[in-house]
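One protein chain omitted, others in place.
Chain nomenclature is as follows: A and B, assigned in order of appearance, with residue numbering initiated at 1 for each chain independently.
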Amino acid sequence: MSIADWTVAPVGRATNYVLETVGGASMILWRIMRALVPPRFDGHETWRQLDRVGVRSAPIVIVTALFVGAIMVIQTAFYVNKTGATSLLGYGVGFTVFAEIGPILIGLMFSGRVGANNTAELGTMVVTEQVDALRALAIDPMRYLVVPRFIAMMLMLTLLMVLGDLFAIIGAAATAQGLIGLDWRVLIANLIESHLLDELTMGIVKAACFGVSISCISCYFGLSVSGGAAGVGRATNNSVVANATAIFLIDFLVGWLYTL
Amino acid sequence: MALHALNTTHRASGNILASLGRPFLSAGRFLSELGRLFRDTAVAIARGRFSGAAVIKQAYEIGNRSVPFIAITLGVLGLISVYQVATQVAQIIPDFSMIGAAFIQMMVREFAPTITGLMVATRVGSGIAAEIGSMVVTEQVDALRMCNADPVEYLVAPRTIASAVMVVMLTAVGVVFATFAGMLVGKGAFGIPYNTFLSLQLTGIGDVAIGVTKALSYGIAIPVIASQAGLATTGGSAGVGWAATSAVVNTSFAVIVIDFVISALAFLVH
Partner (left out) sequence: MIRFIDIHKRFGSHVVLDGVSLDVDQGEVFYIVGMSGAGKSVLVKHLIGLIRPDKGQILLDKWDVTWLSEAELYSVRKSCAMVFQNSTLFDAMTVVDNVALPIRKHLKLSAGDVRDMALAKLDLVGMRKAADQMPAELGDGLKKRVAIARALTLDPRYVIFDEPTTGLDPLAAAQVDDLIRTLKAQAGVTSIVVSHDLRSIFSVADRIAMLYQGKVRIDGTPDEIRASEDPVVRQFFSGDPDGPMETT
């Protein structure tokens, strides 16, 4: 192997991979947009997806949110105790949960639960020729499979973010009371006084964006599967990695745009 | 079959008690199987019944090949955190002198281990489950047993050892990248000098201990949980996909729970 094989080639391969993924997911987004204007997609499937995506992920999001709130209280309490500024506890927890940690962690959980499942499901359909069967029945897989999932994921993640924020506060309050000895009412009052509406909306905007990225990326990886069972496994793996990276990048982008 | 079972939401319309009890029963069964795998893995490692070469290979697979992913995600996290916090601080008390120190401390004790853990859970968790899952589905695991090779010793133990070590190292890498990115943003957007930012003033040995404990725990939990999902695969390509999915969910969740437990213990001990 020459030096180039060692250094340039892997970078080139990696770049190719990134470009392919970004390109592929963008193509999917473009085709979804085309199918939405004017709206022609399968309503029945959309309802089914809303149920599956929402109902199935609610428990994990709720439990994650509880823990996230709890962890953030513990971490923030550490500083607050040191500096003595106990009134900042509500603010600190609210800010981090609503604006940053909440969206990222809930986004990651959603990406794992729904994104991976989606890639696996679509990948299996490709491998067992069900997608070809749809095309043979003159049914557009984009309108029948992809757009319903896109809508369901975007809507559901946004709703789940709101739900998650709520349960994160509950987890935070419970931990404050139980572990730290701070009255939960004080925490909540603190929180409300902190005027974190901007942070709350930013978190929800992030959730909507994650919904878009997770659906496009997971559908892209699912529909481009090849290679049987192992291929489906690989695609699922690649899909969650790509989704996680996208979540961080989008989080940064939205955060930065908000400060403009 | 598994996927089909999940798709039917209301077919088994038993009474309320049964449907409430069922998730607890299956959770209980799942946890006991998981516990058994943990114990078997621990025994295999303690007895030294694993291949050193396999450990090295897995270490490369888990560690080296995750570096770019960790670098990007933790680098961006560093960027975001410093940017957001500095913006807030600028509005309240424009004193940036402690930002770097506090940032590094938080990274070491909380965010670097946990986010690294989540990223490893995502990448490696689904990878291990997918890999072992396809081996199950193509009957390679059965073939292993026929050759008197225990799947736990052969598959799970090397990955566990490699992962335990590598997650700690990846966490360190994560701290470096996050700090580096944060430092750049601090200087570029807020004029915080590099020396001021790179302050280890607040970071004590306790923080490092917490961070390492978390990373180690994640490193051990992730491959065992993911292997469990892989070994329990049934049903062809649908099954493999489902195994990868449940591995990501379970390992991520485990990271968060472990994070909470260790953070709470650390707080109480202080």
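Going forward, a residue touches a chain if its C-beta (ideal position, glycine included) is under 8 Å from a C-beta of that chain, and two chains touch if they have at least 3 such contacts.
None of the values given here were measured: they were computed from a predicted structure.
S.K.: With the full complex in mind, choose from A:R13, A:K82 or A:R135 the residue touching the hidden chain.
M.R.: A:R135
S.K.: Since one chain has been left out of the picture, which residues of chain A touch it in the full complex?
M.R.: So the residues of chain A touching the missing chain come out as 42, 44, 48, 128-130, 132-133, 135-140, 144.
Please note the rule applied: only the chains that are shown with their structure count from here on.
S.K.: Just curious, how far off is chain B from chain A if you go by their C-alpha centres, in Å?
M.R.: Comparing mean C-alpha positions, chain B is 17 Å from chain A.
S.K.: Using the touch definition up top, name the residues of chain B that touch chain A in the complex.
M.R.: 3, 6-7, 9, 68-69, 72-73, 76-77, 79-81, 83-84, 87-88, 102, 106, 109-110, 118-119, 122-123, 126-127, 129-131, 133-134, 137-138, 236-245, 248-249, 252-253, 256-257, 259-260, 263-264, 267-268, 270
S.K.: Name, in rising order, each residue of chain A that touches chain B in their complex.
M.R.: 14, 51-52, 55-56, 60, 63-64, 67-68, 70-71, 74-75, 77-79, 95, 99-100, 105, 108-109, 111-113, 116-117, 119-121, 123-124, 127-128, 175, 179-180, 228-234, 236-237, 240-241, 244-245, 248-249, 251-252, 255-256, 259
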